[in-house]
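Apart from one protein chain that is not included, each protein chain of the complex appears where it belongs.
All chains are identified by letter, namely A, B, C, D and E, in their written order; residue positions are counted from 1 within each chain.
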Amino acid sequence: AELRQFFANEEQKTKIQSQTHALTELCWKKCVTSNIKNGALDKNEQSCLANCVDRFMDVNIATMRALAAMGGRQH
Amino acid sequence: AELRQFFANEEQKTKIQSQTHALTELCWKKCVTSNIKNGALDKNEQSCLANCVDRFMDVNIATMRALAAMGGRQH
Amino acid sequence: AELRQFFANEEQKTKIQSQTHALTELCWKKCVTSNIKNGALDKNEQSCLANCVDRFMDVNIATMRALAAMGGRQH
Amino acid sequence: MESEGVKQAIIRQAREANSQSNARLLIEGINNSCFDKCVPKPGSSLSNSENACVVQCMEKYIAAWNEVNRTYIRRIQQEVGNQQIGNH
Amino acid sequence: MESEGVKQAIIRQAREANSQSNARLLIEGINNSCFDKCVPKPGSSLSNSENACVVQCMEKYIAAWNEVNRTYIRRIQQEVGNQQIGNH
Partner (left out) sequence: MESEGVKQAIIRQAREANSQSNARLLIEGINNSCFDKCVPKPGSSLSNSENACVVQCMEKYIAAWNEVNRTYIRRIQQEVGNQQIGNH
C-alpha cells in the first residue's frame, strides 16, 4: 500500500517534469528571442515565461472544456 | 478468430488516426497562414488541405518506390 | 554469451542510427538552404553538414560536463 | 474459451483506449497550433480577442482534421484499388 | 511480504530512473535550443564567442526550466483548489 502510494506520486512527478520540458522548449522559443548576453533571465524574459505557461494552460483548459461540451460530435 | 479480426481492424484505424494527426499539423502550417477570423475553413484553405494530403502521399509513394528500386544500395 | 555480445552491438548500432536520423534532420535545415538543383551535395553543403555534426557534439559534450560539474544543484 | 461477455468487455476496452488516445492527440494538436496562432506574445491574462481566436481556431482545427482524414482515407482506398487493378 | 530493505531498494531504483530520464530530457532541450541559438552557421571549430554563448545559454535554459516548472506547479495547485471550491 505504501509502495502503491509511492508509485502514484512518482508517476505524477514524472508527468509534471515531462510537461515542464515540453513547455520550456515552447516558451523558450516565444520568450528568449534576442542574443544571449549573460546566463541569467532578465525581467522581461522571466515574466514572459510565466505568462507563457499560464496562457498555455488557459488555452488547454478552454480546449478540453469545449471538446467535452461537443461530446465528440465532430468525429 | 473474430477477436483477431477486430484487433487488426482497430490497429489499422489507430494507424490512420495517428497519420491524420501528423498530416493535420503539417498541412495546417502550410494552409492556414492568415489570421483566424471565424471557425470555418474557407474554400482556399479547404482545397489547400486536401491538396496537401494528396501531394504528401505522392511524395511518400515516390520515395518508397525509389528506395525499393535502389534496394538499399547507399547504406 | 555470443548472443549477448551480438545484442549489445545491435543496440549500439540502433542508437547510432537513431542519432544519425535526428542529426540529419537538424543539419539538413541548417545546411541545405537553397533550392534543390541536383541530387548531389555541393562542397559547401558537405562541409557544413560535417561541421554541423561536430559542433553539435561539442555543444553536447560541453553541456554534459557543465551539468556534471553542477551535480544537479539547480533542481 | 471466450464467453460472449468477456469478448464484449475486451472490445469495449480497446475502443475506449483508442478513442482516448485519439482525443489526447487532437487536444495536443489544437493546443500547440492555436496557442502558437492566437497567443504570439503571452500577456498577464488571455485578452478577449485572444479568447475568441482560440475558440474559432479550435473549430477550424477540427474542421481541418476532418478534411485531412476524409482526403487521406479516400486516397488510401484509391491506392488499394490501383494496386488490385495492377495485379490483374 | 516486502522486507524494508527490498522496499527501499525499489524506491531508490525508481527515483534514479526518474532522475536519469529528467536529466536526459534537460540535456536534449539544452542541446537543441542552445545549438540553434549559439551556432547558426557551424564552422570548423567552436569559436570563443560561440563557446561563451553555449555556457550562458545553458545557465539561462536551466533558469527558464525552473521558472516554467515553478509556474506550472503553482497553476496546477490553483486549478485543483478551484475545482474543490466548485464542488462544494
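Following the convention adopted for this analysis, a contact is a pair of C-beta atoms (placed from the backbone, for glycine too) under 8 Å apart; a residue touches a chain by one contact, two chains touch by 3 or more.
Values in this document were obtained by computation on a predicted structure and should not be read as measured data.
Visitor: The complex has one chain that is not drawn here; which of the drawn chains does it touch?
Guide: Hidden chain contacts in the full assembly come out as B, C.
Visitor: Contact with the hidden chain only, please: which subunit C residues?
Guide: 2-3, 6-7, 10, 13-14, 16-21, 23-25, 27-29, 31-32, 35-41, 45-46, 49-50, 52-54, 57, 61
Visitor: Contact with the hidden chain only, please: which subunit B residues?
Guide: Counting over the whole complex, subunit B touches the hidden chain at residues 26-27, 30-31, 48, 51-52, 54-56, 58-60, 62-64, 66-67, 72, 74-75.
By definition in this document, only the chains that are shown with their structure count from here on.
Visitor: For C-E, which listed pair, A-E, A-D or B-D, repeats its interface with over half of the contact pairs the same?
Guide: It is A-D that reproduces the contact pattern of C-E.
Visitor: In whole angstrom, what separates the CA-based centres of subunit B and subunit D?
Guide: 12
Visitor: Per the centroid of Cα atoms for each chain, what is the distance between subunit C and subunit D, given in Å?
Guide: Centre separation, subunit C to subunit D: 32 Å.
Visitor: From the C-alpha centre of subunit A to that of subunit D, how far is it in Å?
Guide: Between these chains, centre-to-centre, one finds 21 Å.
Visitor: Which positions in subunit E are in touch with at least two other chains?
Guide: Touching at least two other chains: 26, 32, 38, 55, 58, 63, 65, 69.
Visitor: Can you tell me, using the touch rule above, whether these chains form a line, ring, star, complete graph or other shape?
Guide: Shape of the chain contacts: a line, open at both ends.
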